[in-house]
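A single protein chain has been omitted from the complex, and every remaining protein chain is retained in its original position.
Chain nomenclature is as follows: A and B, assigned in order of appearance, with residue numbering initiated at 1 for each chain independently.
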Amino acid sequence: MYSTTAVIEQRQDAPPGDLAIWFFILAELLVFAVLFVVYAVARRNNIELFDLHQQQLDRSSGLANTLVLITSSYFVMRAVAAIRDGRAHLCSRWLWGAFALGFLFLLIKGAEYQHHFAAGITLRSNDFYLFYLSLTFFHFMHVVMGMVILAAVAFKAQHGGYSATDYTGVETGASYWHMVDLVWLILFPLVYVMH
Amino acid sequence: MKYQSQLVAKPYFIAAIGLFIGQIIFGLIMGLQYVVGDFLFPEIPFNVARMVHTNLLIVWLLFGFMGASYYMVPEESETELHSPKLALALFWIFLVAGALTIVGYLAVPYATLAEMTGNDLLPTMGREFLEQPTITKIGIVVVALGFLYNVGMTVLKGRKTSISLVLMTGLVGLAVLFLFSFYNPTNLVLDKMFWWYVVHLWVEGVWELILGAILAFVLIKTTGVDREVIEKWLYVIIAMTLITGIIGTGHHYYWIGTPEYWQLLGSVFSALEPIPFFMMTVFAFNMVNKRRRDHPNRAAVLWALGTAVMAFLGAGVWGFLHTLSPVNYYTHGSQITAAHGHMAFYGAYVMIVLTMISYTMPLMRGRAAANSNRSQVVEMWSFWLMTVSMVFITLFLTGAGILQVYLQRYSDAPQAFMVVQEKIELFYWMREYAGLVFLTGLLLYVVSFFIGGKEPAQQNA
Partner (left out) sequence: MSGTFTKSMARNIFIGGSAFFVFLFLALSLDTVRALPDRDNRQNITEQVALGKKVWEDNNCIGCHTLMGEGAYFAPELGNVYDRYGKSTVAIKAFISSRPVEGIPGRRSMPQFNLSEKELDAVAEFLKWTSEIDDSNWPPNIQG
């Protein structure tokens, strides 16, 4: 088996988790980056429209969701620390906690959407809503995807699928969740706050 | 070649090449009609030559995919094909139905063909690439179902590899999406919206899965690289295909009456569609560099690498050039479109079928692993002639397109379509000459199958 030093050295060389997931995380970030840039350009060409409708967004919901996601990322970090210590059940519990917070995010965002749709707002209402709904819904779906991944990893951890020497899957899932969080941390100020 | 039933691929490949020659002859007719406007008029008007050209392309590629599947699936599944007899029966049904359809296009006016084939009962004729009479379309569905049944049963009873599963997914997708060709609403906007479910989701969707699977198969056989590595990359590539290409459908929804958010969403996602093609190029070259053997069929390896490069250039790069909606606003429906279309189809789909034929034919003809050196040299000449001439065809059409877009769409004093067409005639003549070189390359390709047969097989390098 590997010596501890060899394991630590290996970890310092490569990013944590499966290499494949990093390729996809980069691709994901690229899509969001492009959308953000296009949003910025569209906003510059239409500042009044964008500022006007931005006021109609519920900033407290946005802030609450930001706190929810940051906390969930903290939970995920605790989960990785737990499995590193070989504590699979603790790891699983932290992951389910993050999952629950993810679900809370979906509820809060869902309530916002409910409010918009009730007011007759759609993708086609105007350019601001086109971007706001596209960006947030695309992110929303990534939260759903992230939750699926967290659940899968949590299940596997619960059933002894990971150990202190073999937990790549946990790191992979954690990386994906952190990406989802990171995107929101850019999205929230960009779309909800900056004017 | 391990299983006798793999031999059913041979007639499919022979038919494919025969129809390919027909396609190019009609392409040359059209190219001449562009500059000698009444060439063969009224016996073969441009639209008839065109439907023969495009339909032959699609049908020969389908023969190619089916042949490739009949070869690959028994070998991957490690068992004989479920029913070679069914495969041969379907071959003849498809070939005869296809031939009759082409004869129909040429022999009678299209409106008469529509009447004769009972189009009014379920009108599906008269749309681009879907010009076939409804009864032909039904025939295609029957043939496709029989084919899927045959290869499906083979996969089910044998070893299930990633390659055969990806191939089956692509083929099933192809068949299911073809069903949308039966949906022809009176509302033109709806018509166009769902037409793209066949065309885009075929060539920028499920066909790429078929392409990936065939490429992976040939790379495993010719490089000896570990299957796990190749199949892993296959999944990554096709994942990127669907991740970019499904919403990428929106780049056909800019100007047909659908909502304007497609201009944003279609642009962003379709701009990323070159990624899987780029990955295929890196993947192919990487695998060949890491090879554990020097396969004697150097021509097949050349075709495989060439496919990746040309697909990336034609589908990826040329596609990207006109995919963003602000650009597309000016280039939509111009010679830029034709330029992209030719290199994309050639690079991705023509070349992968030729790759497969190149790899399998020597084996099916009882030669060791490759043709003789002389034969391979001629084949590689044909590769370069066809590929380089296609690059020139594309460049000439791009030149024509840039001028056309400037004069007819962008300029402050836009000129009429026919006036502009006359001004860009030089490019059309050059395209036609390049087309003649292409035909030469294709004929040389056919010749390569008939030379050096009695010479010893190529030695391992």
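One rule holds in what follows: a contact is a pair of C-beta atoms (placed from the backbone, for glycine too) under 8 Å apart; a residue touches a chain by one contact, two chains touch by 3 or more.
All values reported here derive from a predicted model rather than from experimental measurement.
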Taking the complete complex into account, tell me which visible chains touch the one left out.
A, B
Cross-chain touch to the chain not pictured, restricted to B:138, B:190 or B:430, is B:190
In the full complex, which of A:35, A:68, A:82 or A:123 touches the chain missing from this view?
A:123
Out of B:1, B:239 or B:282, which touches the unshown chain?
B:239
Spell out the interface residues on chain A facing the chain that's missing from view.
2, 7, 10-11, 13-21, 24, 122-124, 138, 141, 145, 148, 165-166, 168, 171-172
Absent-chain interface as seen on chain B, which is shown
33-34, 36-38, 41-42, 45-48, 50-51, 109-111, 114, 119, 123, 125-128, 131, 162, 184, 186-190, 192-193, 228, 231-233, 235-236, 238-239, 242-243, 246-247, 249-250, 253-260, 262-263, 265, 329-330, 332-335, 337-338, 408-410, 414-418, 421
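Everything below uses one rule, namely that only the chains that are shown with their structure count from here on.
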So what's the Cα centroid distance for chain A and chain B, whole Å?
39
Which stretch or stretches of chain B touch chain A in the complex?
232, 236, 239-240, 243, 259-261, 264-265, 268-269, 271-272, 275
Footprint of chain B on chain A - complex, ascending:
20, 23-24, 27, 30-31, 34-35, 38, 123-124, 130-131, 134
